[in-house]
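Here's the structure, in structure tokens; my notes come after.
A protein chain is absent from this complex, but the other protein chains hold their places.
Think of it as A and B in the order they're written, each chain with its own count starting at 1.
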Amino acid sequence: MQRRDVSTRRRFLGLAGSTAAIGAFPFAISIREVEATPETMATAIRSVTGGATVQTGKVKLDIPPLVENGNSVPMTVTVTSPMTSDDYVKSIHVFNEKNPQPNLGNFYLKPGAGRAQVATRVRLADSQKIIAIAKLSDGSLWSVTTEVVVTLAACTEDVM
Amino acid sequence: MRFGATIFLASLLAAAGIVLRPLIATEIPPGERRSGYTFMGPETKAMQDDDTANPGMLGALDGEALWNRKAGATGKACAECHGDARASMKGVAARYPAYDRPLGRPVNLEQRINLCRARHQEADPLPYEKHDLLALTAFVAEQSRGMPIAPDTVPEIEPFIAKGREFFMHRQGQLNLGCTNCHDDNWDKHLAGSPVTQAMPTGYPIYRLEWQSLGSLQRRLRNCINGMRAQNFDFGASELVELELYLMSRARGMPMETPAVRP
Partner (left out) sequence: MAAALINVPKKAKSGDVIEIKTLMSHIMETGYRHTTTGAVVPRDIITSFTCRFDGEEIFRADLFPATAANPFISFFTVARKSGKFDFEWIGDNGFSETASASITVE
């Protein structure tokens, strides 16, 4: 079992001033600055929106506000839409700020979906903003932003 | 504090002439025992509740395939002697750890599977904590789902339960912590954002989100012991089996949940 790079999560624990430092054992791992920045996320968003205006609304992001474990976070995105052949959601794109990469998932739907709702489980490296953007059949873009708090498990495992 | 409340209640009941089973130090009263499930958020509970969304079930599926696969010099599959696991393995995992007479000591379910492989299939033991043993254990234990935990009670096993209990109670390691200090005295409080549970092993092998895979109770115990900064033990060590045995005895009567999901 290899050591996971938990540098960003460890820094969060330190910043939070947690006195339960039981988990922050000083193993000799390389601290790597691999982290998406708000700029990386903005670039990723732009590649989907093409710079067009994104309106807030229609999209709902269901994600636990306090995440039990950042390794597997259940996430449901729902877009209000009649899902007819004239008016449907073509795709949903979810982004994050602080993972090494800005994408959490892209989902492509057809009118026959009946309901524009997708659920999956994602990894979140740190407390951060999540943004979901929906592209509708008429070309309009809609989004929602949510803040999530991610904590580490209390007792980290020794390298197996 | 729960301890104080318990003593107060005990003295009230004693005053009312009701004789209580002597509560040793800080044991959790049977009526207050809670599975780790109850400490989880709704999303994680939902993950466990849905068999088609529970990643631990993937392991159990693999275990079923292994159950039917021929093994060892005898070329026999588990199914040849045990038939349909849904019938033959019902209630088995709930009785483990159990006393093995030839060995003269208790063994856990993983060890029982490997003993079967050696004695009846002439097959090599499956390595601890690798996918095959975890999957097979998960499949067998799943057949006890919903049944009350009821580890072996033969007289010969008593001293081993006592040893496991002794380990649970005594302070050890760099932090001078005993398992009981958190899991009997401070459950439902939080440690670095995570709830402290009562340490009831109701769903092993579990799919632990932290591991992103199935894992055994021994892996969890080694994780805890490491967290306590105490001397750890290898997989299969008798100290770990004794601790498993004590923990299962402590959870007697609680329903099995294998394969459980835990954060």
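The rule we apply is simple: a contact is a pair of C-beta atoms (placed from the backbone, for glycine too) under 8 Å apart; a residue touches a chain by one contact, two chains touch by 3 or more.
Predicted, not measured: the structure shown is a model, and the values here were computed from it.
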Checklist entry - In the intact complex, which of the depicted chains does the undisplayed chain touch? => result A, B
Item to check | Residue touching the undisplayed chain, where the options are B:T52, B:Q174 or B:Q231 | outcome: B:T52
Next on the checklist: Among A:G51, A:G112 or A:G139, exactly one should touch the missing chain; which is it?
Outcome noted: A:G112
Next on the checklist: Can you tell me which of A:S72, A:S127 or A:S143 touches the chain that was removed from the display?
Outcome noted: A:S72
Checklist outcome for this item: Absent-chain interface residues of subunit A come out as 2-5, 29-30, 32, 34, 71-74, 96, 99-101, 103-110, 112-124, 159
Next on the checklist: Counting contacts across the full complex, list the positions on subunit B that touch the omitted chain.
Outcome noted: 50-55, 57-58, 61-62, 65, 131, 212-213
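In this text, only the chains that are shown with their structure count from here on.
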Checklist outcome for this item: Whole-Å distance, C-alpha centre of subunit A to that of subunit B, is 34
Item to check | Contacting residues of subunit B [partner subunit A, same complex] | outcome: 40-41, 43-44, 46-47, 129, 175, 191-194, 209-212, 222-224, 226-229, 232, 263
Checklist entry - Within the complex, which stretch of subunit A touches subunit B? => result 13, 18, 20, 22-23, 64, 66, 68-69, 71-72, 74, 151-158, 160
